[in-house]
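Our next item is chain A:
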Amino acid sequence: MAKKVAFLQGNEAAAQGALYAGCKFFAGYPITPSTEVAEVMSVELPKIGGKFIQMEDEIGAMAALLGGALTGAKALTSTSGPGLSLKQELIGYGCIAEIPCVIYNVMRGGPSTGMPTGPSQSDIMAAKWGTHGDHPAICLVPASVQEVYEETIRAFNLAEKYRTPVMIMPDEIVAHMRERIVFPEPGEIEVIDRTTPSVPPEQYKPYDTSFGDVPPLAAFGSGYKFHVTGLNKLPDGFPTTKAEYVQAEEERQVRKVEGNAADIMKWEEYLCEDAEIIVVAFGSTSRSARFAVDQARKQGIKAGLFRPITFWPFPEARLLELSKQVKAFISPEMNLGMCAGVIKGCIEGNAPILGIFRVDGEPINPDQIIDKMKEVK
Partner candidate 1 sequence: MENKLPTIEIIEKYCKGCYICVEFCPKQVLEIKGFVVSVKNLEACIKCMQCELRCPDFAIKVTA
Partner candidate 2 sequence: MAFDYDKYLRPNKLPHIWCPGCGHGIVMKGLIRAIDTCGLKKEDTAIVSGIGCASRLPGYLDFCTLHTAHGRAAAFATGVKMARPEMNVILVGGDGDGTAIGGNHFIHACRRNINMTYIIMNNKIYGMTGGQFSPATPTGDKASTTVYGNPDPAFDIAKLAIGAGATFVARGTAFHANQIDKLIAEAIQHKGFSVVEILDDCPTTYGRRNKFKSVIEMMNHLKETTVPVKAAEKMSPEQLKGKVLTGVLYKEEKPEYTEEYAKVIQRAQAAK
């Protein structure tokens, strides 16, 4: 049987991906350029008995999301820049209380209201450092409509598997462009559900690490009763200020993601084997970069593309390896050098990083990238 195909916008694909992953709860607040996700979910969720709620603001949406997720539902919210800023305190709550959920953030020009309809890639640091305190961060950066669909499913899988909020962040171009998408059959892509307790309610502790770094999570209303707080807590969920517990818990929460980075990280290498110049690019920018690499190869320039699909955790070790073979990295990005800074942090000064940084709402085109390659000595 031929597979179902459609011509979809990135945001619509995200909603469809969420539904494939088993999302049953959506809480959001409208904001350009992400609103289509909410619109599709408001239509589709009630059809399958799921719940959609439009809250009074993004803080409320994030709170309702966490509340819904605690009842066992796979939960999604969608937003963009200013909304992401508002959600930050409660993203931290999701991290410390270890509540799985997915935050779909379309990157538009910032700071503040910035350029609501202009593309940007300037929320990647907010994805890692936006909420205060040490905490785990997972952030995915898809580059096509098909990838938005598949990475949204993966975002849910990672959230459920690691019991933590996961962000998926297409830039505005990816979110709004229309492309052909091929839908997987049911069961074709793995769908992961959170581990629920195997012990009876009397013995259940929500942060019991005897099963590993990711403790099973019971649902409110499923016969288990337990305490959830944003304070540092003991394995039984109750607050503590005891140094040894606080230290161990915070380290575990970060380790649960960093220690499993190999499972979470995903990237694509294109013509990197013999590359002397590697363009590191993600999202829509990576599409220009791929074109530029092809053109450069025709001109005899040994260029390659390194494309992070998971942005956090960042593929540090692989870039360090590649840094030993290249003359230079090029970092085209729709911000003032955030990714370049991250690359710099992992390549131990082995190669220069040439940046193409645009925050004028215009995409970076292949010619700009090829010109930059020609600057490499």
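The set was built so that all candidates are chains of the complex that A comes from, given by their letters.
FYI, a residue touches a chain if its C-beta (ideal position, glycine included) is under 8 Å from a C-beta of that chain, and two chains touch if they have at least 3 such contacts; residues count from 1.
The model shown is predicted, which means the values in this text are computed figures rather than measured ones.
Between chain A and the candidates 1 or 2, a touch occurs in this complex only for 2.
Against candidate 2, the residues of chain A that register as touching in their complex are 24-25, 27, 43, 46-47, 49, 51, 53, 55-57, 59-61, 63-73, 75, 89-90, 93, 201, 220-231, 238-239.
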